[in-house]
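One protein chain omitted, others in place.
Chain naming follows the written order as A, B and C, and within any one chain the residues start at number 1.
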Amino acid sequence: MLGSGILKGLAVTAKNFVGSYHNPARMVTQEYPDVQPQLPANYRNFPFLVTENATDPMGTMRCVACQICEKECPPQCIYIEKSKDKKPDANGKLQLYPAVFDIDTAVCMSCQLCVEVCPFDAIKMDHVFAIAATNRFSGLLLNREELAKPNTYFHEIRPDEAAEVDGRLAAERAAAEEKAKAAAAAKATAATATKPATGGAAAP
Amino acid sequence: MRAVHDEFHGDLLEVSMGPQHPSTHGVFRMVVTLDGEQIVKLKPVFGYLHRNHEKIAESTSYLSSMPYTDRLDYLCSMSNNWAYALAVEKLGGLTVPDRAQYLRVIMAELTRLVNHSCLVGFLFNDLGTSFTPLLYAFREREKILDLFESLSGSRMMCNYQRFGGCRVDPPPAWLAAASALVDNFPRFLDEYETMLTGNEIMLARTQGIGPMGAAQAINAGITGPCLRATGVDYDLRKVDAYGFYPRFNFRVPLGAHGDTYDRYMMRILEMRESVKILQQAFRELPAGPIMDPKAKLRGFRPKVGEAYGRLEGPKGELGFYLISDGSTNPWRYRVRPPSLINLTLLEELCLGRTIADAVVILGSIDIVLGEVDR
Amino acid sequence: MIVPASPDPAKPDLSTPPVAENSLASALPPFSPSAILPRLLARFPAATIELVPNPGPAAEHSLLLDAAHAREIATFLRDDDMLRLDYCSNATGIDWPEKEIVDTVKKSVPDPAGGPDKVVEEKTKRIQPGYLETVYHLYSMARKHGPVILRLRTENRNDRIFLPSLTPVWKSCDFQEREIFDLYGIVFLGHPDLRRLLMWDGFKDHPMRRDYVAPDDFEWEPTPHGSVLDRAKGHYPKTEGLNS
Partner (left out) sequence: MSNLTPPFSPGASPQDEPRRSPAGEGGPAAGNISDSEREDLRQHGILLTSLEELYGWGRSNSIWPLQFGLACCAIEMIAAATARFDIARFGAEIFRPSPRQADLMIVSGTVTKKMAPLVVRLWNQMPEPKYCIAMGACAISGGPFKQGYNVLKGIDRLIPVDIYIPGCPPRPEALLHGLTELQAKIRAEHVSGPQAARHLQADSASEFPIPDYGAHDLEPPHNPDLFKPPASPRAEGLKN
């Protein structure tokens, strides 16, 4: 019968229309500003810099300004300047730190390559997506103060990955302490024992 | 729009459709010359989204180009990733572990589901249904995008595959969710088809519109569903047997007339076959590593040489031609864009038709401007 | 009709890339360049056809044709019953700018004192002239085999940039050759509609060439690197005592 195909199609639409009042499978709308989306842990938007301690973010940044991410960033939106002096990191080893660490989020393509190539687990991807600026020059160019977020925040957004990273860093730290101890023991045979240097805040 | 004079047809009207036009799927432009309502000439104009992908890729490392491939055909980032990875693996002599091969098949077929269901929605938009089928398609697409997002971190720009494997190993919960989605997908397809396939208006607007001959299509390099709609049995999943496709049982649907209706049906039937492939893949997915231990991310330097890797993307044959000069950057990086080459016959298909048919024919060819212009 | 000996030689096994020696050894598939080359030379004695080896693991060797016979050879490849290369998948341009090559020749010089010969390395510099190249990847849909790769080279990069168009043979080259004309500046003789494809008509440059310099619009570059940094510096206000 001519027109039966159209009627069948309209029946589907009608079923969906009625279903949208009671059938959960057809009630798909998410009331965004009132109900925040459930983001998966892997979600990535823009990078942030992990710091060990929320009270002293600049002092306990994991980044050692090795500039690998800067080189690998496909759109070249990371800018790092190394510090002139060194600071002790979580293992007590003296390391450089970034005197300038800028990311232009107006350019960033959220590809996560900086995270993948970072050997220090210092840069991770953030979940914040509700960003709107009226000025792109000052509003979207983030400096290291704006990029720094504490490790506790990292645990909040990506618990599994953060735990794994913490475990790995703790193992490295233990190994470093072992080594320091062994070195100290070797020294102690010759002279008085020196305490292995440990510094920085332990990860929560 | 302007009047032109032609010695055969008399006064003609030249209409510029696009680049801002609701039915050109982006910033595509056609300069159409009309005699009354009949098309006597149609010249596509490209380049409004020419983003210099190839030039940028030649000045950056092999790895850095991977996220750019996401943005070629932005509906199918997973297949683009795979095609590029395939070419680089061929160039660098890398192997891919079994589990990664299966994961690639899963991602590529999920992408095909996304692409084809959205294409059908867009095609019906062009037929004048104003958004309704697209809403159904996007409802399913969102489910698949949620899967992609929870695995790779991004809805559209997955950046998931690497030379020699994949980036993230999906946890069992992900596989269960994906498997459940795939099992439910035929129900969506049934609903979709009930709504659309028998529709008399759609049949009248598509059957016999823009028929393409097999020999004509082969000579013009048409690939993908558009080619198979003409009855040519050429699917790279069977012909090249890349990935682990020989391990899967699936049929290649073939059309008979090569018209717009056949092109539409190809998409529907391919989605049903993709569901079959996916169900087998979820059943047989082996355990194991997902990266070739030889592969390295940074500072990848293939030996001097060249390679052409191609695969059956949702839109047709997507190829990457790479020339290495031994450095970290490719000397030549070329994308063989199926969307662009499938447009070769657009003028022939539209001649003598009305402008409304041209819109439908263009919709059935399935282009994405990011890939047409690169 | 010739049935290939092996069950399906058209399937390049990508997981285990073939070694170059193996693919050139016995049981040549009909589409391998070493099998095609003698047939082409016999059929077109006046043509100069060269085999261009591909040293990479893919080992897809190609055939370099001379411009004068390219279209005849292409038509033959398309229509030949054994090959039936009815489908031109990919056509692309490549820029090879002129390059300085240092040849090192080892010579043994007899020692005037009567001792053993000395090995002396002689280095000669020569300029390899630049050229533009097009590459065509051909497959057969009828026979389901391939690829056969054809290359064509221009005489130089400046004024002798003419190549025959293969669009009359394979229509799929239509847009791709227009793109090559646009981005590399190779003029295809016999192309039905040779206009720029991607850039606008008044555009003068050929941006995919290696020596192309992009227009200067680096006014705001907060995270500059490399060449971008150099070009951005021109837009920075000149400050006293800037030591860079």
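Structure notes:
The rule is short, and it goes like this: contacts are C-beta pairs under 8 Å (C-beta built on N, C-alpha and C of every residue); 3 or more make two chains touch, one makes a residue touch a chain.
This structure is a prediction, so every number in the text was calculated from the model and none was measured.
Note that the absent chain touches A, B, C when the full complex is taken as a whole. In the complete complex, the residue from B:Pro44, B:Pro170, B:Gly210 or B:Gly370 that touches the missing chain is B:Gly370. Of the candidate positions A:Asn42, A:Thr60, A:Asn91 or A:Thr105, contact with the unshown chain belongs to A:Thr105. Contact between chain A and the absent chain runs through residues 28-33, 37, 45-46, 74-76, 79, 81, 102, 104-111, 128-142, 146.
Residues of chain B in contact with the chain left out of this view: 19-22, 26-27, 47-53, 55-56, 59, 67-68, 71, 74-75, 134-135, 138-139, 141-142, 155-157, 369-370, 373. Interface with the hidden chain, as seen from chain C, comprises residues 198-205, 207, 212, 214-215, 217, 219-224, 228-229, 232-233, 235-237, 239, 242, 244.
Just so we're on the same page, only the chains that are shown with their structure count from here on.
Farthest chain from chain B, judged by C-alpha centroids: A.
When the C-beta pairs in contact are tallied for A-B and for A-C, the bigger tally goes to A-B. A comparison of C-alpha centroids places B closest to the centre of the full protein.
Computed from the mean C-alpha positions, the centre of chain B lies at a distance of 27 Å from the centre of chain C. In this assembly, the C-alpha centroid of chain A lies 33 Å from the C-alpha centroid of chain B. Rounded to a whole number, the gap between the C-alpha centres of chain A and chain C is 43 angstrom. For chain A, the set of residues touching two or more other chains is empty. Taken in their complex, chain B has these residues touching chain A: 60-61, 63-68, 132, 136, 139, 142, 146, 149-154, 157, 159, 167-168, 191, 194-203, 297-298. The touching residues of chain A, when paired with chain C in their complex, are 70, 76-79, 102-104, 107, 137, 141. Taken together, the chain C residues at the contact with chain B in this complex read 10-12, 14-17, 54-60, 86-90, 92, 94, 135, 137, 141, 144, 147, 149, 170-176, 196-200, 207-208.
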